[in-house]
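Below: the structure, in C-alpha cells.
Note that one protein chain of the assembly has been removed; the remaining protein chains are unaltered in position.
So that you can tell them apart, the chains are marked A and B in the order they are listed, and the count of residues begins at 1 in each.
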Amino acid sequence: MKPLIKAAVVTASDSRHLDDDVSGTVLVGLLIAAGAEVHERLIVKDDLEELIHTLHELADRDDINLILTTGGTGFAPRDVTPEATRAIIEREAPGIAEAIRRETAAATPMAMLSRGVAGIRGNTLIINFPGSPRGVTECFEIIRPVLGHAIDLLEDRTNH
Amino acid sequence: MKPLIKAAVVTASDSRHLDDDVSGTVLVGLLIAAGAEVHERLIVKDDLEELIHTLHELADRDDINLILTTGGTGFAPRDVTPEATRAIIEREAPGIAEAIRRETAAATPMAMLSRGVAGIRGNTLIINFPGSPRGVTECFEIIRPVLGHAIDLLEDRTNH
Partner (left out) sequence: MKPLIKAAVVTASDSRHLDDDVSGTVLVGLLIAAGAEVHERLIVKDDLEELIHTLHELADRDDINLILTTGGTGFAPRDVTPEATRAIIEREAPGIAEAIRRETAAATPMAMLSRGVAGIRGNTLIINFPGSPRGVTECFEIIRPVLGHAIDLLEDRTNH
C-alpha cells in the first residue's frame, strides 16, 4: 500500500495573504506531486500563542499526519515558528532539521541562520521550512525521499 | 594510562530476548575489541518509565561510565529511547548524535529519521544507537576514535 500522507501547510507571516503566499502555494504543489493529500492550508501571524494554538489543533486532527510550515524560522524578533513547534511536539526529530541545514549549507552559509525544528506529536510529523519559495523547494526535495516511510512508521503501518 | 571504559549495553525492544538480540551482542563485541570492559547488559521494553529507570540506575553506578543503547530511536509510536535519555542526562553532547547522523547520511537519507541523543550524567556518557546490527556497527565506528578521550575527560583524568 502506498503511504497515505495527509498534509497541512501553514505559512507564518505578518504580511502575506492567500493570494500572494507563493511559498505556501509551492508547498501545496510539491506535496500533491509527491502523492500527498493536502487537507488544510492556513496563514498565521508571526505570533507565538497563535502559532502554538494552530499547530496544536492541526496536529490533533485525525485527517492530518504531516504539517509543513513556511516562514518564521529566522533571526527577526517575530520569528517564533521553531518555538511554537517545540512547544507542541512530544518527540523531537533533530535529524530532519540537521539534514536540511547541512544540505542547504553547500549553497550558502546563511543556511546556518535557519532555526527550523522538526518533531512528532501523536502520529503527526511537523517540519519547519524557511520562508522563501526557493527555500521550501530545496528543503522539500531533501526530505521527500523519507517522507512516506516516516509517516508509515508514525501510523504504525510497518514492522520496522 | 589507557583509558578505562566501563560500559553497559542496553537494548530497547518489546520483542527481543538475550538469545536473539544480535545488535546488543554486536555492541558488546565491539566494546571489548576496543578495550572496554562491559559490566552490564540488559534488554528493556520500549517503555518510557522503564527506560528512564534503567538508564538512571546504570548511570549512577560506580562501575559504569559509558552506556550504549540500541533500538527505540525511530518514528514508531513506542520509540522513546531518546526521550528517556534526555530525561536523565544533565549535559547534552549534541555533537555525537550529529556526527552519527551526518556520517551515516552518506549511505542513506533514512539516517535523518534517527532521533538518537547523546549526553552526560555525572561521569557517565550515554549514547543512543539505532536498532539494527549494521546500524550499531556503523555508529560505533564513528564514535570509537573519541571514546577514550571522552571518558578520560569525564573522569577528570586529563588536564585538557
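Annotations for the structure displayed:
We take it that a residue touches a chain if its C-beta (ideal position, glycine included) is under 8 Å from a C-beta of that chain, and two chains touch if they have at least 3 such contacts.
Given the structure is predicted, the values throughout are model-derived calculations rather than measurements.
In the complete assembly, the contact with the undisplayed chain comes from B:R91, out of B:H56, B:R91 or B:R134.
For the chain left out of this panel, the touching residue among B:L4, B:A34, B:L48 or B:A99 is B:A99.
In the full complex, chain B touches the hidden chain at residues 91-96, 98-99, 102, 120, 123, 125, 142-143, 145-146, 149-150, 153-154, 156, 158, 160. Residues of chain A that touch the chain left out of view are 74-77, 79-80, 82-83, 94, 97-98, 101-102, 105, 109-115.
Everything below uses one rule, namely that only the chains that are shown with their structure count from here on.
Centre-to-centre separation of chain A and chain B, using mean CA positions: 29 Å.
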